[in-house]
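Excluded from the complex is one protein chain; the other protein chains are retained at their positions.
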Amino acid sequence: MSFGLGDWISMIGQVMDRLPLTLALLFVSLFFAIVIGIIIAYIRLEKIPILHQLATIYLSFTRSTPLVVQLFLVYFGIPQLLLVFGIDINHWSRFVFVVITFSLHTGAYLSEVFRSSYLAVGKDQLEAAYSVGMTYLQALRRIMIPQAFRVALPNAGNHTIELLKDTALAFTIGMVDMMGQVLFIIGNNYGVGMFEIYVAIAIVYWVICIVIEAVISLIERSLMKKHASISH
Amino acid sequence: MANIDFRFALEQVPEILKGVPYTLLVTLVAMLVGLIIGTILAFFRVYRTPVLNQLAILFVSFFRGTPLIVQLFVFFYGLPRFIMYLNDLFGWNINPDFMSPLVIALIAYSINSASYLTEVVRSAILSVDKGQLEAAKSVGMTTVQAMRRIILPQAFVTALPNLGNQLIILLKASALAFTIGIMDVLGIARMIANDGYHFLETYLVAALIYWLLAIIFEMVFSKMEQRSNTFKGNVERKAKAAI
């Protein structure tokens, strides 16, 4: 190729400069996704009228339509919608819109993870907790959540990795994340070296993904130990 | 001033629907081939077959850990290049373009979905009680027999909801096939939009089509789950009878 080693190092450096943004998108979205996931799971578990139906439509929509369509609806649709009520949020940073989209998207998946792990722990345990005089909140905090958390962890980890890869979509509306930087480099070079650069970025994402996997399995193992010590 | 030209959107529905066969083809082939490869790899993982187990781990990690679009590009630009390299090396004369973009997309999607399905199948096999395998063997079944008659049917039932999820994820992911030239639902939507810049209209139509397809998939799977729950009862009874 027409790239020397020096070019490669500077290119990888340029891409890594955008790593903080990719990670910020990942963690901020993940935080709100967890919050949304818990709320939706609660609504669906308790079958709260109206909210329950709305949540079902929301889940169906977010899980079945391409993410880029959702991004357009949030980035262009919501500001127009709010303008009707005289609220202008067009000047908000794109970061906010991207985070809203990703949080809603991942939140939908996480709510299903949380819901099924809560169900997996089983109602019997909740009743057992009541029978020893715990309140609902106590039972949740001490009995249900710790166990459900352990059940949910592998799936939640998978969705975190999916979210990491989805962040590459932020460039569609012009946020220059790692993928965006890659596309800028390719574009500025008239497409020269496209294949090699794609291989390189794949490896960068892979490494981040391996780190996430390692962290999850570390948490899993430490939970196992705790769990074992409780049961003894 | 109207921003959404509903008439235009409506008029384009039949045209965009023409992409459905390609969307379904990519989704279903990737699901089927992915399930076959995934099951094989899952066995390597469950039985910790030396070398193959490690390779399977590497395979799963790589294809789950890198963006699909990157994988598509690597296959699309990499395969012809690899063939040219082989031609140079061995003096062969293979046409580097003998695989159409559709074939390349089917390969890429199958491999990608195999990486996800390996984990689905593996966790499903592990969910079946180990004692059952031993019990089956104790009544004289071979491992293969026990797998086919006892373990896999039960694992399949456990895996069903996850398989349904993967199918819908695959359905959405298939929209990226457009980047290497497959005229699927989103591909046609974007192409129609270009001449008059009607991107919002055609994207909304495409979103609705994806949503409908997903709802159909969900219904099929919930039917299958209902039936398999009866089936599960039968299997458990049969398994107990066999033991």
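Per-chain residue numbering starts at 1, and chain names A and B are given in the order in which the chains are listed.
Assume a residue touches a chain if its C-beta (ideal position, glycine included) is under 8 Å from a C-beta of that chain, and two chains touch if they have at least 3 such contacts.
Going forward, contacts and distances are computed from a predicted model.
> Out of "Serine/threonine protein kinase", "NADH-quinone oxidoreductase subunit C", "Amino acid ABC transporter substrate-binding protein" or "Electron transfer flavoprotein alpha subunit", which one is the UniProt protein name for the chain not included here?
Hidden chain, UniProt protein name: "Amino acid ABC transporter substrate-binding protein".
> Decide which residue listed in A:N90, A:Q125, A:Q138 or A:S222 touches the omitted chain of the complex.
Spelled out, the listed residue whose C-beta touches the missing chain is A:N90.
> Give the residue, chosen from A:L81, A:V96 or A:A128, that touches the chain omitted from the document.
Of these options, the touching residue for the absent chain is A:L81.
> Among B:L41, B:I169, B:L200 or B:L213, which one is in touch with the chain left out?
Looking across B:L41, B:I169, B:L200 or B:L213, the contact with the absent chain belongs to B:L200.
> Considering the complete complex, identify which of B:L106, B:I168, B:M183 or B:A206 is in touch with the unshown chain.
Within the whole complex, the residue contacting the unshown chain is B:M183.
> What residue numbers in chain B mark contact with the hidden partner chain?
1-6, 76-77, 84, 96-97, 101, 178-181, 183, 187, 190-191, 193-200, 203-204, 207-208, 211
> Taking the full complex into account, what residues of chain A touch the chain not shown?
2, 14, 57, 60-61, 72-73, 75-77, 79-81, 83-84, 88, 90-91, 94, 171-176, 180-181, 183-184, 186-195
Quick note on the criterion: only the chains that are shown with their structure count from here on.
> Would you kindly tell me how far, in whole Å, the mean C-alpha position of chain B lies from that of chain A?
Inter-chain centre distance comes to 21 Å.
> Sort out for me which residues of chain B touch chain A in the complex.
61-62, 64-71, 73-74, 77-78, 81, 119, 168, 171-172, 175, 186, 200, 203-204, 206-207, 210-211, 213-215, 218
> Using the touch definition from the top, list the residues of chain A that touch chain B in their complex.
Contacts found on chain A: 60-61, 63-69, 72, 76, 158, 161, 165, 168, 179, 194-195, 198-199, 201-203, 205-206, 208-210, 213.
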